[in-house]
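The complex appears here without one of its protein chains, the remainder shown in place.
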Amino acid sequence: MIDKRVASMAEAMAGIRDGATVLMAGFGDAGAPHALMDGLIEQGAKELTLVVNSAGRVHKAGEPTSGVARLIELGRVRKVITTFLRENSVAGRLVREGRMQAEVIPQGTLAERLRAAGSGVPAFFTPTGAGTLVAEGKEVREYNGRPCILELALPGDVALVEAWEADRWGNLIFRESGRNFNPIMAMAGQLTIVQAHHIRELGTLEPNRVVTPGIFVNRVLHLPVGDPKLPG
Amino acid sequence: MIDKRVASMAEAMAGIRDGATVLMAGFGDAGAPHALMDGLIEQGAKELTLVVNSAGRVHKAGEPTSGVARLIELGRVRKVITTFLRENSVAGRLVREGRMQAEVIPQGTLAERLRAAGSGVPAFFTPTGAGTLVAEGKEVREYNGRPCILELALPGDVALVEAWEADRWGNLIFRESGRNFNPIMAMAGQLTIVQAHHIRELGTLEPNRVVTPGIFVNRVLHLPVGDPKLPG
Amino acid sequence: MSEGFKPLGRAGMAARVAADIPAGWYVNLGIGIPTLAADFVPVEREVVLHSENGILGMGPAPASDNEVNPWLVNASTQRVTLRDGGSYVHHADSFAMVRGGHLDLCVLGGFQVAENGDLANWSQSATETGRQIGGAMDLAVGAKRVWVVMEHQTKDGQPRILRRCSYPLTAAGCVSRVYTNLAVLDVTPDGFKVIDMVPGLSLAELQARSEATLSS
Partner (left out) sequence: MSEGFKPLGRAGMAARVAADIPAGWYVNLGIGIPTLAADFVPVEREVVLHSENGILGMGPAPASDNEVNPWLVNASTQRVTLRDGGSYVHHADSFAMVRGGHLDLCVLGGFQVAENGDLANWSQSATETGRQIGGAMDLAVGAKRVWVVMEHQTKDGQPRILRRCSYPLTAAGCVSRVYTNLAVLDVTPDGFKVIDMVPGLSLAELQARSEATLSS
């Protein structure tokens, strides 16, 4: 019987190695796998390459950071690939000091590189970024009269994903804008780990509504963690 | 008010020009826009490039052909881009006689080229077809230790699409395996025309269930045409 | 106003942009003043708003706490609503709409716009470490039209309407129109053309606040 449910966070995090590339979904607080990020902090893997829409924000002195920002602050991140770095002053400092690498890329290119990794497309051309700093070192070729740059697929060793509903096959349904990067990171991850608010009986998720079929999912942890919060 | 519904087949077919590239969805009989294909036959455009999974089948002597096969038989097709040509003996003959061109390509490459066209990716590399007849004349480059070939996006001037449910904004929901090429052809078509079994009030299609958002749709014709048939 | 004219405020600029968006368009409104423009599009004028994080048919902020859905945020992570006819997609499908040329219009904030349509709106230095790009480059390249909304000059009086951008580019040659607190300018093959100015402002006064040559 296929049963991708795991009983504990330790089981969910098992086998994530130092040096791994970890894809972390979420946009704002919606659809972000916060509990799994905390689990990864606890698990201890280091020298990570993080792929995440935003490098997080550093709060005022004395307030604890969390998630991506906490991993960075703890020095566990070798490199971050992201679209927003500005609000994390610690990350900016680490980059200036040469203690962390940062690759800031367009959000659509990030999404497309992830989808490409999940779909067997090793590289593709795009006009986004052509003629800008993003194009540095990249092959340029003209299509439809516009310069396009060659971008590479961005696979992950691990993907951390948040879903609203899941079943034991790993089928996933998301909530509203909580969908965001979750489906494409699930596709792009070699080991895709899901925190799900609700576990449903197999056969009760309507087949036309399933967004991420279980083929893209390895582990499901049942964690009803409540509603997303606003940034504060 | 946005209202993409059209009242007649003539209105649905208006403006399709000689020489157009027409994407035709469907896999087997499920999700194939048969009524729109008949409408296109009636409308008269010629010198067409058809992009369709199967070039159709020619029936026994005396039985009428329809759809793709009929368009080909009528000499209205300059070129067909497809994955199955064998069952259409008329198409094979026209190709041998130099009266029609045929590009037979892998089905996944067809799907990816359509999705690329809808997504602003002008070209991409894929290992599918490398080292085969499909690779002839294409650029080869190695990724992850395997040869890959460069494939181009495949946009259409027109896309003919079948949907189970639609609303006046052009949001679409498909039925089971009737989904197939419909969403990606809708994305790849400059003018996307839909035949829909059911028209629903705006706001009644569940937002998480919409597969093709109306942004990809131009015209919707309400045509409850019954269930798909088996090939016979 | 000793100068004889009154520059638009943020709301005024947003309203001015909104007035030009016709019914039926698919539109992405960038962070900042562009987002405000949504409030000035009357509900009965059906404009379909896109948000990069997978929303098509976005509605206004919730009218009351009862309407708040914490799972529904826009690209600025503000809580929003969904209109009838709206739908959700994942990030790659959302950017397929952007990059595939399906948006009729994108309205972006800007630092600088040049007379060749170049836009700089994401970074003020090529060596900055704390960069952010977000969806700006995809939107600038992908939308059928790009309008920019910005103050006509920087806070210390430097021009933003330039012959060539000095900041790192977001995209080359993408802008078709600029809305500032002083004027509306079209980017044409012959450079900037003024199509509207705030009452009381002369072309000469506008030119004095611009580096690029303006025509009318």
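In this document, chain identifiers A, B and C correspond to the written order of the chains, with residue numbering beginning at 1 in each.
Here, a contact is a pair of C-beta atoms (placed from the backbone, for glycine too) under 8 Å apart; a residue touches a chain by one contact, two chains touch by 3 or more.
Keep in mind that what you see is a predicted model, and the values were worked out from it rather than measured.
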Problem - Neighbouring shown chains of the undisplayed chain, as defined at the top - result: A, B
Problem - Selected residue (touches chain absent from view) among A:S54, A:T83 or A:S119 - result: A:S119
Handout entry: Candidate in contact with the missing chain, chosen from A:S8, A:Q101 or A:N208
Key = A:N208
Practice task
Decide which residue listed in B:R175, B:R200 or B:H222 touches the omitted chain of the complex.
Solution key: B:R175
Completion exercise
Absent-chain interface residues of chain A come out as 1-2, 115, 117-121, 167-169, 171, 187, 202-203, 205, 207-208, 210, 213-216
Handout entry: On chain B, residues whose C-beta touches the chain left out of the figure
Key = 27-31, 83-89, 91-92, 95-96, 102, 104-112, 114-115, 126-134, 174-184, 211, 227-231
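Note that only the chains that are shown with their structure count from here on.
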Problem - For chain A and chain C, chains touching each - result: B
Exercise for the section: Please compute the C-alpha centroid of chain A, do the same for chain C, then give the distance between them in whole Å. Expected result: 28
Exercise for the section: Return the distance between the CA-based centres of chain B and chain C, expressed in whole Å. Expected result: 36
Completion exercise
Touching two or more other chains in chain A are residues 112, 126-128, 174-176, 211
Practice task
Could you list the positions in chain C whose residues touch two or more of the other chains?
Solution key: 82, 88-89, 92, 95, 98-99, 142
